[in-house]
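Can you keep this structure in mind? I'll have questions shortly.
Shown here: the complex without one of its protein chains, the others still in place.
In order of appearance the chains are A, B, C, D and E, and numbering begins at 1 in each one.
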Amino acid sequence: MRLITAIVKPFKLEDVKDALKEAGATGMTITEVKGFGRQGGHTELYRGAEYTIDFLPKVRMEVLADTADVDRIVDVIVNAARTGKIGDGKVWVTSVERVVRIRTGELDDDAI
Amino acid sequence: MRLITAIVKPFKLEDVKDALKEAGATGMTITEVKGFGRQGGHTELYRGAEYTIDFLPKVRMEVLADTADVDRIVDVIVNAARTGKIGDGKVWVTSVERVVRIRTGELDDDAI
Amino acid sequence: MRLITAIVKPFKLEDVKDALKEAGATGMTITEVKGFGRQGGHTELYRGAEYTIDFLPKVRMEVLADTADVDRIVDVIVNAARTGKIGDGKVWVTSVERVVRIRTGELDDDAI
Amino acid sequence: MPLAAELPPGLELDSGNTAWVLMAAALVLFMTPGLAFFYGGMVRSKNLLGMLMQNFFAMGLLGVLWVLVAFSLAFGAFGDGGFIGNLDFVGFKDVVTSTVTLGDPDGLFLSLSIPFVLFAAYQMTFAIITPALITGSTADRLKFSAYVVFIAVWLVLVYAPVAHWVFAGGWLAERGSFDFAGGAVVHINAGAAGLALALLLGRRKGWPETPMPPHSLPLTLLGTGMLWFGWAGFNAGSALAADGIAAQALFNTFIAASAAMLGWLLVERIKDGHATTLGAASGAVAGLVAITPCAGFVGGLSPIIIGFVAGALCFLALGIKRRFKFDDSLDVVAVHLVGGLFGSIALGLFAEDAINPAIPDGMLLGGGSDLFVEQVIAAVAVLAFSLVMSLAIGKVIDLVIGLRVSDEDETVGLDLSQHAEQAYNVG
Amino acid sequence: MPLAAELPPGLELDSGNTAWVLMAAALVLFMTPGLAFFYGGMVRSKNLLGMLMQNFFAMGLLGVLWVLVAFSLAFGAFGDGGFIGNLDFVGFKDVVTSTVTLGDPDGLFLSLSIPFVLFAAYQMTFAIITPALITGSTADRLKFSAYVVFIAVWLVLVYAPVAHWVFAGGWLAERGSFDFAGGAVVHINAGAAGLALALLLGRRKGWPETPMPPHSLPLTLLGTGMLWFGWAGFNAGSALAADGIAAQALFNTFIAASAAMLGWLLVERIKDGHATTLGAASGAVAGLVAITPCAGFVGGLSPIIIGFVAGALCFLALGIKRRFKFDDSLDVVAVHLVGGLFGSIALGLFAEDAINPAIPDGMLLGGGSDLFVEQVIAAVAVLAFSLVMSLAIGKVIDLVIGLRVSDEDETVGLDLSQHAEQAYNVG
Partner (left out) sequence: MPLAAELPPGLELDSGNTAWVLMAAALVLFMTPGLAFFYGGMVRSKNLLGMLMQNFFAMGLLGVLWVLVAFSLAFGAFGDGGFIGNLDFVGFKDVVTSTVTLGDPDGLFLSLSIPFVLFAAYQMTFAIITPALITGSTADRLKFSAYVVFIAVWLVLVYAPVAHWVFAGGWLAERGSFDFAGGAVVHINAGAAGLALALLLGRRKGWPETPMPPHSLPLTLLGTGMLWFGWAGFNAGSALAADGIAAQALFNTFIAASAAMLGWLLVERIKDGHATTLGAASGAVAGLVAITPCAGFVGGLSPIIIGFVAGALCFLALGIKRRFKFDDSLDVVAVHLVGGLFGSIALGLFAEDAINPAIPDGMLLGGGSDLFVEQVIAAVAVLAFSLVMSLAIGKVIDLVIGLRVSDEDETVGLDLSQHAEQAYNVG
């Protein structure tokens, strides 16, 4: 099994979720995060002072998947999340040794 | 060493923490996340319009552990987090190459 | 490629970010998390009742890096995040199979 | 009783008095949102809308019921020394825009220098907030439908009679007890009802083992500010005039809250090591509660003493629920019941004829024990009546539709389960 | 028209009336922050400051414009039966601290018992909140600069004339229509402008497919509390005296809000299965809108009926935007336009001469259809004028500087793109 982690732009979340659903993914977990990258930050004002915010809001998605599905899911995410503008984010894949579904105790592929 | 990641229902957090403490775990890190899964979402109302919220609040726990402790810890989490109802969440295990304790610079098993 | 994950004290975030920037890191993703560990919690009051908060605010950082850079980056984080007081946090390293940059579709080392 | 229209007319309409009571009515109305936030800040965020809704809904339902029937039951048959009003003013019939005299000019009566409809509207704002006070004890687990039925019935069967006894020349007033702005009618009354419902409902899941800290103290402090502000209208408005008594009542109200904050924080600091912001807020409210029955009747340093003691006492009274293990979630008993009892009885000690010729001197001012005894009788009578009636009403509702939400709804929270909404969607 | 100074003097200054209108002016001023939060809670958090700023900025810009020119255009030439005022009071010239009589003592006139400058300041608070109401329909996408220009022009070209027609003895007043506190001048007027801008702006990105739930209902409820409270000054202050009419207006205002909350929630509960807190808030506001034109003119149970129907009706009117697929983001049409139309016309049915001798009885009180017809004419005239003018002004601004922020700015949100700020930095 693999864990696919993606950092995407928040306003793309709905699109990615819908695309994943369509592609048959049955679950995912998301976190509100902040990203620092090439995109750079933005400037804010505070009573006559300017300051830069380096971290921009992003959404982090985690999807556990059968090894066989990984390529497809990565593609689905990349396609749905892409705007072509800087800051679109990353997807990465790590190997998972074991998965358990808490409710049933099912293991690994059955647990996803 | 291993990293055990668990997605659990928020109201089970205290139980799981207590169980882990009892089982000798000395640390963990938790994140408020949102989950999408078989559990489905719920319906909310907004001025005469209904809409569905797909993502439900969950808690994500990360526990670094000696490889030898992994089975036990996974069991402890699964038992403490189980309600038997849909949406109880998942636990998964990944391999960790190195751990450093920032305060002391201790490494790996000593750092946990 | 490797994923370096660090749990650090929130007020050290700026220092760590600056140190990483200086060390040439081009990106990172951070999450507000809560940590439980040897540091213990603190006591709060609520209308004549005391209760203990076990979880303290921490920041979780994720940095994807070339395998060759890992040692250096871990060192940079550890040095910048260290206060020497309990609760400084952990850094750990996991192996990553694949990385994709969403915007361009670039892969692995090129995607970081 | 003759109809209002048949009574001698009221005093000449006084635009200054009317201006003040117009404002006071608005101020008291503003207290219910204030209460909503005071309580709302203390609950967990999943139950916030449940709390806010219960308070705001009281502004809807109880206003209408007041007009349709409860005002008449409270203020009809003014001054009859009896147990309940009559149906003369049902649907606000004869609630005119001119001044009137209510009651018997030879006995207990009220001669207004403000429009009658303003008096009735001002009293409406009291009838709204009193049942809303109860929501503090039932937080996080009371079914919305049960709440709706409870406050409707309670307004008619408990609030209206008690208001008649005390504010409308009913039996307690006739015996010689006093209550300037509602120590008994509002705070003992609601406090006892809160106790009753807490007992019937049982404890929140996880209480007391699991800490359930306030989800947003800023909201609670906002509510405190709104309440303190509005209480100027509550207490000084009860003079129904812009005169020296109103002025004294306003001052007493503010300073009692100040002193009570100090009293609460001092004891808290000694016992727990810190002065908390929730303590400051709670102490101020405790002082406002305790001064309510006394506001236009005491002078000198009395309001400071009353406030200070109330603050310390209500803090100590927090232990009651822990001792007896009933889950009065946001301490309606410690703050409103205990504070209301203390203030009502303290009036028997501190009342000052020189401040308000309507009242005899209290015991500490050399006035003998009569007033004190009457104050105790009134306090106990209201407490007992409200407790018994509230238990009865609550029990019936429990049997018919159930008071408490299901376990699962409680876990999910009232916001989603009762109102299909969430308080915050930030990000 | 003679200058104010040349007219017969006003009544003697009455300190009670003055006290009440001082307070009422403060109350209405407080409504604009209330509106800011009422709306602000409903937008997504990235647009919160944009919303708050638009409302607060109205307090800055429109106050100054009112003094410089708009007051004179509205209230100059009082009672001329005409279309717009004159320049007599430009820069608040002759807006004195004593009382005055405006208009022609033999025709339409206003004889003040309060300082003239207070009257002008009180009206200023109306001129601030009316354009601010529009921000509900344009939420999340209106450029700040375009907003600034729009409300400035609109105040002068739309608000001032309409206020003249109705409040200052202009043609609609002369024909015989009534509007106690601004059902037409404020709510129909702003509602129509909101509709115009929603049409010109087009829909928010993602609407209606993507749900855009309120980011903070507590803020919306806070705003509701502030509005309800302030509305006491809005409606009862419009009596310009602390008398029986003010008292009736205050009562009517409160009870109509109560009843409207019940009306809205009942229909919501039946249709959608739950009574929501946003429904309670929206219903109350709908009732406040509807009672505005009627506040000092109706009595008995009329305010309850008007409120209850308004609540139900405005809830049902939410469907209009979904049916016709225009994105009136926060329902200015359903609440203010529909509520204002209903209230203005309902006055033709429920008006009661016994409550206020200035008005004839409405149809349901046996007064014939004249008033009803005039009310319809006034409502339609204001609706049509405001809609057409707002479309025209909006269109010109769109052509010159653009009404709508760029796609990217909309995605990022108004807070960052328009004001270089973020609402929340918690943690």
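By our rule, a residue touches a chain if its C-beta (ideal position, glycine included) is under 8 Å from a C-beta of that chain, and two chains touch if they have at least 3 such contacts.
If you're wondering where the values come from, they're calculated on a predicted model, not measured in any experiment.
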Looking at the whole complex, which of D:L35, D:I134, D:L172 or D:A236 touches the chain that is not displayed?
D:A236
Among D:G107, D:G202, D:G300 or D:G368, exactly one should touch the missing chain; which is it?
D:G300
Who touches the missing chain here, E:W20, E:F126 or E:F254?
E:W20
Taking the entire complex into account, which one of D:F254, D:F372 or D:F385 touches the absent chain?
D:F254
Contact footprint on chain E, counting only the chain that is left out
13-20, 22-23, 25-26, 29-30, 32-34, 36-37, 40, 48-49, 52-53, 56-57, 59-64, 67, 91-92, 96-98, 114-115, 117-118, 120-121, 124-125, 144, 219, 222, 226, 242, 418-427
Which parts of chain D are in contact with the chain that was left out?
14-17, 19-20, 23, 27, 44-45, 213-218, 221-222, 224-226, 228-229, 232-233, 236, 241-248, 250-251, 254-255, 257-259, 261-262, 265, 272-278, 280-281, 283-284, 299-301, 304, 355, 424
Chain C, residues in touch with the chain not shown (by the definition above)
11, 14, 42-46, 53
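Quick note on the criterion: only the chains that are shown with their structure count from here on.
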Quick one: compare the interface residues of chain D with those of chain E and tell me same or different, with half as the dividing line.
different
Would you mind pulling out the distance in Å between where the CA atoms of chain D average out and where those of chain E do?
33
Roughly how far is chain A from chain C, centre to centre by C-alpha average, rounded to an integer in Å?
18
Listing for chain E: what residues touch at least two other chains?
213-214, 272, 274, 276, 278
Could you check chain A for residues that touch two or more other chains and list them?
31-32, 94-95
